Every structure is written in C-alpha cells, then in structure tokens.
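Let me begin by handing over the structure; questions about it come next.
A single protein chain has been removed from this complex, and every other one stays in its place.
Then we have subunit A:
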Amino acid sequence: MKRISLWFGLVAAVTFCAGPFVWQMITSLRPESDLLNLGLPSTLTLESYVGAFHGRPFGHVIVNSVIVAVVTTLFCLAVGASAAFALAKLDFRGRKALLFGSLAVSMFPPIATVSPLYLIIRSVGLLDHLTGLIIPDTTFALPLTLWILTGFFEDIPDELYRAARVDGCTPFQAFWKVLLPLAAPGLATTAILVFIFSWNEFLYALTFISTPEKRTIPVAISLFTGEHKEPWGEIAAASVIATLPLLIVTMFFQRKIVAGLTAGAVKG
C-alpha cells in the first residue's frame, strides 16, 4: 500500500513538472497543419525551428543573450570573489554593513530601481546597448554571488590563510594563490547560478533595450509575433532553443546547483 502511494506520488510529480515542457517540445516538432491535434504528431518536422529564425533577428538575439550572460557571470565572479574572501577571512570595518547591505539588495523589487536607472543609462548614452544591461544585471546578481562564495571561503580552514601569511604572502597573494584555487567548486556553482539568472532576466532587458536586433532571448520570445496570429509552433521552437542549454547544465550540475541554492537559505 505504502509503495503504491509512493509510486503514484512519483508519477504525479514527474508528470506535473516535466509534462508541460515535454508538450512544448512536441509542439515545436509538429507540422503547422498538425498544431490542433492533441495526440502524438503524425510526422516530426523542424519547420518551426527554421521559421523561428525566418524574418526575425533571432540569431542576433541568441548571441546577445550569450554575451550578456557570460560577461555578467565574469564580472560577478571577479568582483564577488575578492569581496567574499574579505568577508569570510578578514576583519574590517563595515563587514556587517556589507553583508546586510547585499542582503537588502537581494530583496529589492527590480521595478523600484527602473526609473532612475533608465534616466542614468539614457544620460550616459547606454540605452539600447548591451553594456547598459550588463551593469544592472551584475549588480543584482552580486548578492547571490557574495552569499554563496562567502560560505565557500568560510569552509576553507583559517589555518591555510594564516600559514600563507606567515610564509610572507600579502592578504591578496594569499587569496589569489592559496584560497581562490580551493574555492574553485564554489566559483563553478556561482557561475552556473549567475549565468541562469542573467539568461532569464526580463524587466531590465525589456526596459533598456528597444531595437529588435539588440534584444535578449526572454524579451524576444515575449514579443514573438506573426502576421496574423501568434505563431505557436515557432514560439515553442524558440522556447526549446532558449531552454535546452539551461536544462543540460542543470541536469549535469544538479548537485552543485542544489547545494548552491540551499546554502544561503538553510545553513544560516
């Protein structure tokens, strides 16, 4: 009895979670004439995938998203790693303030920063530039970065840091030569989460970018239109393209992601 209800629960959970996306994949592979069909497709075709690029700058859009996500991730790691090291290993004035400050930023609703950021970005001429998107993305992924990396640096024994200092390293050398290599798994986890965050970011991309060629994937998908009606097959194809890289990364690094997600929330 207990086994049966367990298996029933499992099947229900998997169907609920995976079902809608599986349906989206099926939709993306249907011929257009078959879109109304509720059963399995009569034939599989890639015409929706071809259509997603046809007459739209979807290729540009993918490149933009890759640039924004990669650069944001690199910035976050560069700025976040040294700060997290200092937060974990050094005693300095304002340490608490920085921790609470970044916690507060993670609670900000993005909309509350949109109006002045729009005016600032416009006044420095970065409206409609990917740079004007990367900067706010980096800022709002920074709390997450600090959170996870500080935890990783805290888990590295203090003795290692002190030994490096005794051997004549400056704090920065100790960080760069000894602690940073040891924190590599933490850097990888952070990189994955920040990448996913900026790949998904929607509000700033919608607000600060207006040219179709400069858009990122979420905005492009939200504004996918056809001449007469919504091109559901092409939307499905674009959705699969936007999601598959993330799904592969998630499946592959599942354990790291779960560890990163739960580190800040539960450990404290």
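Definition applied: a contact is a pair of C-beta atoms (placed from the backbone, for glycine too) under 8 Å apart; a residue touches a chain by one contact, two chains touch by 3 or more; residues count from 1.
The rule is short, and it goes like this: contacts and distances are computed from a predicted model.
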Choices "SoxAX cytochrome complex subunit A", "Sugar ABC transporter permease", "NADH-quinone oxidoreductase subunit C" or "Proteasome subunit alpha" - which one is the UniProt name of the chain not shown: "Sugar ABC transporter permease"
Contact with the hidden chain (one of A:Ala13, A:Val50 or A:Ala163): A:Ala13
Contacts of subunit A with the absent chain, listed as residue ranges: 6, 9-10, 13-14, 16-18, 20-21, 23-24, 27, 35-36, 38, 78-80, 82-83, 85-87, 90, 92, 94, 96, 98-103, 105, 107-120, 135-136, 138-140, 142, 146-147, 150-151, 154, 171-172, 175, 196, 199-200, 202-203, 207, 217-219, 221-222, 224, 232, 235-236, 239, 242-243, 246-247, 249-251, 254, 257-258, 261-262, 264-268
